[in-house]
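Contents: one structure, followed by commentary.
With one protein chain held back, the other chains of the complex are shown just where they sit.
Now for chain A:
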């Protein structure tokens, strides 16, 4: 199966572990990723905050570039990019512009993997079920909201990651902060705000007995993973919660050889937990 792939900027930097795990898992599932030719940044938060025209124009150029590929599906691992691409389509449609005739369907990666046919494929390839692994699934904001852009119907209680974890043999524990905000770029410009928002998530994850937090967003991953020791110091508590991409979990359950390498790039080391659970050598 050939699909169009829009990685987004951070998958070439901070989120290379995410990118590598996506490539590994897709290869195992015989999904061939064809990158949007000469793609550019989607503009992210900065563009929609202070340059509205660019917040539509930048993703619109990517859609134009994507139209060069013949595929009917476009996978977008970054929920922010996903949101901006869908916003560009929506706004152009609203304004009566000719657009989506040749556009592929734009998929949030987690939703793509959680579709029924794909869940069956995942279950079929599980070699090492994630038995005994209790996690909470954390979706953040942009894959769900606002629903008229994302098309989500379960935006207050999304299920995609929960279904994937279940298909892999793990347990996703119910918790109330599935879609609460991680602070996004405020982690850099107002770290005090970021720490507070993320600290609340750790606290609740621990309270419901989660051993790790599963994510599908590289922004959430970075905010929850990279500053954990600082937030621990600030709150005078130890959480030590690994923040794991769902694609890394798929790699684990499939027994893919690259998985350990992807997981080694995290700041909050997930290896001890996974070794203890017998999920990794």
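In the analysis below, contacts are C-beta pairs under 8 Å (C-beta built on N, C-alpha and C of every residue); 3 or more make two chains touch, one makes a residue touch a chain; residues count from 1.
Just so it is clear, contacts and distances are computed from a predicted model.
> Could you tell me which of "Heterodisulfide reductase, C subunit", "4Fe-4S dicluster domain-containing protein", "Acyl-CoA dehydrogenase" or "Alanine racemase" is the UniProt name of the chain missing from the displayed complex?
"Heterodisulfide reductase, C subunit"
> For chain A, which residues touch the unseen chain?
Against the left-out chain, chain A lists 9-10, 12-17, 38-41, 43-54, 57-58, 61, 65, 141-142, 144-147, 155, 179-181, 183-186, 188-190, 192-193, 196-197, 226, 230, 264-267.
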